[in-house]
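Missing here is one protein chain; the remaining ones are kept as they sit in the complex.
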Amino acid sequence: MEEAIRVFVSGTAAVFLGMGLVYLSIRVVALAVGWVTRGGEP
Amino acid sequence: MTQELLASLGGLAARSGFTHVTWGHGVMWLVAAGLMYLAVVRKFEPLLLLPIAFGVLVANLPLAGLMEPNEGLLWRFYHYGIQWEVIPPLIFLGLGALTDFGPLLSQPKLIFLGAGAQVGVYITFFCAYLMGFDLKEAGTIGIIGGADGPTTIYLASRMAPQMLGTVAVAAYSYMAMVPLIQPPVMKLLTTEAERRIRMKRTRKVHPAEKVIFPVVGSLMVILLVPASAPLMAMFMLGNLFRESKVVDRLTGTCQNELLNIVTIFLGISVGATMSAESFLHARVIFVFLLGLGAFVVSTASGVLIAKLMNLLSRDKINPLLGAAGVSAVPMAARVVHKVGAEADRHNYLLMYAMGPNIAGVLGTLIAAGVFLTLLG
Partner (left out) sequence: MIELCAPMAGNVWKIQCNPGDRVTENEPVVILEVMKMEAEVFAPAPGVVKDLRVKEGDAVDEDDVLVLIEPE
């Protein structure tokens, strides 16, 4: 039973964490591409 | 002379399948016929259900030995394609080449709707465990709620191969029934006013973002959950092919010939695992019930996460979009559009719904990777 609860909690956390990381990478990439195409930061 | 003739005929009869047919076989033939009906007449996911149906039929022909270990033709497809974990990743190569991440990239916060829908996977996992399935089987049943055929098959082949055929048939059947399953749940959990919410115009996505995203995105996910690597890496490679726009031949092959070929082998191998011995148990009914529950709960958790996000932010999301986090692409997105149009015919939610729909694929991949890491 403990293991099932552990899987439930860590699994849900991992999914949100993973999606959060992907979210951040989308925002960062968008920012970076925006800077570069405006001829700004290298 | 006649004695030898009769003996020879008798020998042939003893070695013919007709004399070895059991009730179990007969039931499986009916199952195969039922699946063929669903595929051909009702058009439920025919690309998968038709070869699965046929695999069920021929694997349940006595003495044919198509699933005989080391010798049977279908056993070889199953062993080298699925047990060696080659086919599901190749399917993802094709899917990645078909997927347009634009709708997700233009409104990134929708990714959390894809995450929310996966909560249903874990709730179903827990319920399955409480009902007596062991942890690995419960995880395999739970991932049905991710509404992703190849991921379900991949996880089952790793964690619970005895249930492979069952969970695959459940997953594809319920995916086809999404227009029936989702709307009642969506309407129960939302008010008419919420369903009429219009989404704001989203930003235009630069083509460079679409090329960089598969690389960076897969990096993040594979570093966090290395067990998701085989599927994630192939998904993103296919997407990279597509968005780079410099390998159109390869992209075309991935989207068409490759995907079709692998789908054929996937379907027939999965169907062939459904022997009478493995399928005709009372537990199979519970798998189907839990699988249905998985779709319902995932829809609900997706919608509820959207409502939660609306409490925390000024820009309101139409909560119906949460249902698209159930990654039956693009059916769930179409369902969201239709339910939204019922509330307000001028509301065109389809493209907004594709964002969470695709995010849901990533979410299911992560969830499967977590199950493998903790239980595999």
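Every chain is named by a letter (A and B) in the order it is written, and numbering of its residues begins at 1.
By definition in this document, a residue touches a chain if its C-beta (ideal position, glycine included) is under 8 Å from a C-beta of that chain, and two chains touch if they have at least 3 such contacts.
A quick note: this is a predicted structure, and the numbers were derived from the prediction, not measured.
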Listed by label, the shown chains touching the absent chain are B
Cross-chain touch to the chain not pictured, restricted to B:93, B:274 or B:333, is B:333
Those residues of chain B that touch the unshown chain are 330, 333-334, 337, 341, 345-346, 348, 350-351
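Please note the rule applied: only the chains that are shown with their structure count from here on.
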Chain centres from averaged Cα atoms put chain A and chain B apart, in whole Å, by 23
Chain B contacts chain A in the complex at 104-105, 108-109, 111-112, 114-115, 118-119, 121-123, 125-126, 129, 135, 138-139, 205-206, 208-209, 212-213, 216-217, 219-221, 224-225, 359, 362-363, 366-367, 370-371, 374-375
Chain A contacts chain B in the complex at 3-8, 10-12, 14-23, 25-30, 33-34, 36-37
